[in-house]
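All protein chains of the complex are present and in place, except for one that has been dropped.
Moving on, here comes subunit A:
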Amino acid sequence: MREITFSGVRLIAQPSGALYWPEQGALIVADLHLGKSARMARRGGALLPPFETLDTVARLEAEVARIGPRRLISLGDTFDDDRAAGEIAPEISARLSALAARIETVWIAGNHDPVGLGRAVEDMRLGPLTLRHIAGAGPDVSGHYHPKAKIARRSHRAFLVGGDHLILPAFGTYTGGLDCDGPELRALVGPGIAVLTGPGMPVRPIGQSAARQSR
């Protein structure tokens, strides 16, 4: 766990890639991409092991059980696409419904839009922050980019914390990543820090001068 202060708000980054906001009792996750392997298969791609949805949901349940939040907020791309939402296994939707029955659950719409599970909203205002799928007018907390960061040549999913934007790593099991030192994320986030998931959750600077970026 790593404490982050963003726009004066105290947040706790979890090794799982989830973000906990103690003051609001909110557990925030991004980019679950449920049904990804099924979509790949449907489009004639590789037949990847179809267990990632089960795995993602199980890890989400475990985080909720461990932290005990009052509410759960998913920042969009909960499903890999519309058909994935429609074709979700009954067991999975039952478990998601059970979760939503226990605590308040907010599904924010992504660009791979989910057909609503409970409330699906474009964005949401919480304290001084806006929660949405793709970063917009700050200060906001968002997902979409699946950021990763490298330290000592090892790459992990990462939380990116800039002046205006806090971007969450993808929580889904089969989600790739975009390097935080790439031009897109550098331009978006600006100078700040990356908090890596994985062992020890190390913190490194981002958006600095070019000299050290490829480490």
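We adopt the following convention: a contact is a pair of C-beta atoms (placed from the backbone, for glycine too) under 8 Å apart; a residue touches a chain by one contact, two chains touch by 3 or more; residues count from 1.
Going forward, contacts and distances are computed from a predicted model.
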- Candidate names "ABC transporter permease", "Carrier domain-containing protein", "Carbon-monoxide dehydrogenase small subunit" or "DNA ligase-associated DEXH box helicase"; UniProt protein name, chain not shown: "DNA ligase-associated DEXH box helicase"
- Sole residue of A:67, A:89, A:103 or A:121 that reaches the chain not shown, by the stated touch rule: A:89
- Full-complex contact with the absent chain, from A:3, A:23 or A:55: A:55
- Those residues of subunit A that touch the unshown chain are 38, 41-42, 44-52, 54-55, 89, 146, 148, 151-154, 173-174, 176-179, 193, 196, 198-200, 202-205, 208, 212, 214-215
